[in-house]
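Every protein chain of the complex appears in place save one, which is left out.
Labels run A and B following the written order; every chain starts at residue 1.
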Amino acid sequence: MSTAPGCVSRAVVTSGPRRPPPQRADSAMAWLKRNFFDGIGNMLITFGLLWVLFETVPNLVRWAVLNAVWYTPNAEVCHAAAGACWAIVPEKYRVMLFGTFPYEEHWRGVIVIAIVLGLSVISTVRRLWSYWLFVAWIAAMAVVFVLMFGGVFGLKPIETHEWGGLPLTLIMFVGTVVGGLPAGVMLALGRRSTMPVIRALCVGFIEIIRGLPLVTILFMASLMFPLFLPEGMTIDKFMRAQIAMAIFFAAYAAEVVRGGLQAIPRGQYEAADTIGLNYWQKTTRIVLPQVMRIVLPSMMNEIIRAFKNTTFIGIIGLFDVLRATSTAIQDPTWVRYSIEAYLSIFVLYFVLCFAMSKYSERVECDLAVRR
Amino acid sequence: MANPNGSDNGREPIIEFRGVHKWYGDFHVLRNINLAVGRGEKVVICGPSGSGKSTAIRCVNRLEEHQEGDIVVNGIELTPDVRRIEAVRRTVGMVFQNFNLFPHLSVMDNLTLGPVLAQGVAKRDAEEQAAELLRRVRIPDQALKFPGQLSGGQQQRVAIARALMLRPEVILFDEPTSALDPEMIHEVLDVMTELAQAGMTMICVTHEMGFARKVADLVVFMDAGEIVEAAPPEQFFEAPTSERTRLFLSQVIH
Partner (left out) sequence: MSEQLNVASRERYSRARRSLSFSGLWNNVAVRSWIYQLVIIAGVIGVGTFLIANAQNALSKQGISTGFGFLQQRAGFDIGETSIAFSSSDSFLKAYGVAVINTLKVAAASIVLATIVGVVVGIGRLSKNLLLNKLAAGYVEIFRNTPQLLQLIFWYTIITNLPRPRDAISIGGVFFLSNRGLSYPWFESAHYALLFGAFLAGCVAAWFLVRYTEGQGRRALRYVAWMFALGAIIGLPVLTGYFLGDARVISVPKLRGFNFFGGATTSPEFLALLLGLALYIAAFIAEIVRSGIQSVGQGQIEAARTIGLNRFDTYRKVIFPQALRVMVPPAAGQYISVVKNSSLGVVVGYPELFSVNNTVVTLSGHTVEAIAIMMSIYLAISFIIAMLMNFYNLFVQIKER
């Protein structure tokens, strides 16, 4: 290698093998500095946050753990204690979890909860997705309804207005998604229809439902359904709420599906037309399978939202977990510990929703990898 | 060609790599790079993709960090010290393969943003300077347009003007023409050539061998993270010493 006269630039040809990076023992000091004290701004933030934490966390821990009463049937013990009274949970959990369900029949509610949760967990394993899983769900729902309604097999009959707690929440949730999802798909397809009447009806329906609060829709279902039905015909409150929740879910699911329908390249529709499929065959065999795969993450968001929305049925008088808890703590001896009771169902909802959102993330990753 | 200053400083390289190594995790991406660039001189780095050439020049203005060795720019050694990094970035301009213009600002705002906010230049002075530079890169009437309204070649020339606004001592070019349609490559190369002939120090990563032949003082061939060959253009293109260089040249020059 040579350079022209007067030229300062030069380079040395490299020699030497590849070697692994120097194992700079990332000392604790270096890690701390990098993550917490990197620059003045970060230092201020770290110290500020630490100060706030030191002010609040010890008090919190003292209240929630150290001075807390974990179990006692006697409220006086709690009155005397300075910390949280978690004893309210074992004392009241039956009411919180089962609401107005008759006390001796709680075992039926437990089985219902186990079936729904268990089947949900099984459904998350993709390998098991098959016709048999679908059959299993149908069978499970039949069993659930038998258990809840009673009246056969020597089970004591229980009216829907006595249903409550976690079984009610889960049934309402499953009913919302199972009822609302097909309706939502139909609405989305209708919105893209070439027939103006159908399109107008679907658009109007979707936009109106989406523009209204869920509470109002539940209330309308609760108050107005009886008005619009002919004399003598009644729908019980549970069904009214279920229909309202399903309709609400359907409108939002329709928008999610519509996004997916728009994302499919027009070539797919055209190809399906050229191989002679009619509208329904094209939709069910070509379009919808692709759409469902694309919109699964957004749909999971809506499903999680539907689960959180089940708490609203408490406002119209059904005893879901939240309403049941609010009622359970009305007991004058325990009423001052409502916070502890609410915190415990906080944890319940958080665990379930968090699990669902983690599953949703995993599905998203899987789909992304697959492409 | 080489245009050393009369003073002693002309003999000292303005950029120097001394035994530089860099790893991405376990992958040894830069191996023992020793390179010096003289003031007012142009160095062209070429090589197959993945050879580390972009990584090497991005280490100069600390867009990438090297783990071993020293890099000295204009007498300032590059360390994690923020003040040094900022001092270096004030002397080194950069032109990116994807232009990286700010799409929500007009061309004039793209150019004046740096000087006004970072150097405290008054807006009116910055605008005058910007207009002058736009004339120099031959798009004087595009000042009020937005980047999305310009062609690729025009955008890249704006990017060059933006780098020049800081009055840098060195400009780094990271494959400036690789993202352009063929018919727009030469308008950018013309601007770069004119810049070179005006005496700007340049390190240029590119595949444009014609440009290298015309403008470079030193051509460096990198492959797999190491410098395989370095020579002035006549020697590099007519009589490459390494087999890998010959192979590369035969693929690139057709």
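One rule holds for everything that comes next: contacts are C-beta pairs under 8 Å (C-beta built on N, C-alpha and C of every residue); 3 or more make two chains touch, one makes a residue touch a chain.
Every value quoted in this text rests on a predicted model; they were computed, and no experiment measured them.
Chemist: Touched by the hidden chain, which of the shown chains?
Modeler: Spelled out, the missing chain touches these shown chains: A, B.
Chemist: Which of B:Asn61, B:Gln142 or B:Thr177 sits in contact with the chain that's absent?
Modeler: Missing-chain contact among the listed residues: B:Asn61.
Chemist: Looking at A:Leu60, A:Ala142, A:Val178 or A:Leu229, which makes contact with the chain not pictured?
Modeler: Residue touching the absent chain, from the options given: A:Leu229.
Chemist: Quick one: say which of B:Arg11, B:His104 or B:Arg138 touches the chain that got left out.
Modeler: B:His104
Chemist: In the complete complex, the non-displayed chain touches which residues of subunit A?
Modeler: 34-36, 38, 42, 45-46, 49-50, 194-198, 201, 208, 210-216, 219-220, 223-224, 226-231, 304, 308-312, 314-315, 322, 326, 336, 338-339, 342-343, 345-346, 349-350, 353-354, 357
Chemist: Even though one chain is hidden, which residues of subunit B still touch it in the full complex?
Modeler: Where subunit B meets the chain not shown: residues 61, 63, 86, 89-90, 92-94, 96, 98, 100-105, 113-114, 116-126, 146, 148-149, 162-163, 165-166.
Definition applied: only the chains that are shown with their structure count from here on.
Chemist: Please name which positions on subunit A make contact with subunit B in the complex.
Modeler: Residues in contact with subunit B: 1-4, 6-16, 18-22, 24, 39.
Chemist: In their shared complex, at which residues does subunit B touch subunit A?
Modeler: 1-2, 4, 10-13, 23, 25-26, 28, 31-39, 41, 43, 67-68, 82, 217-218, 220, 225-232, 235, 241
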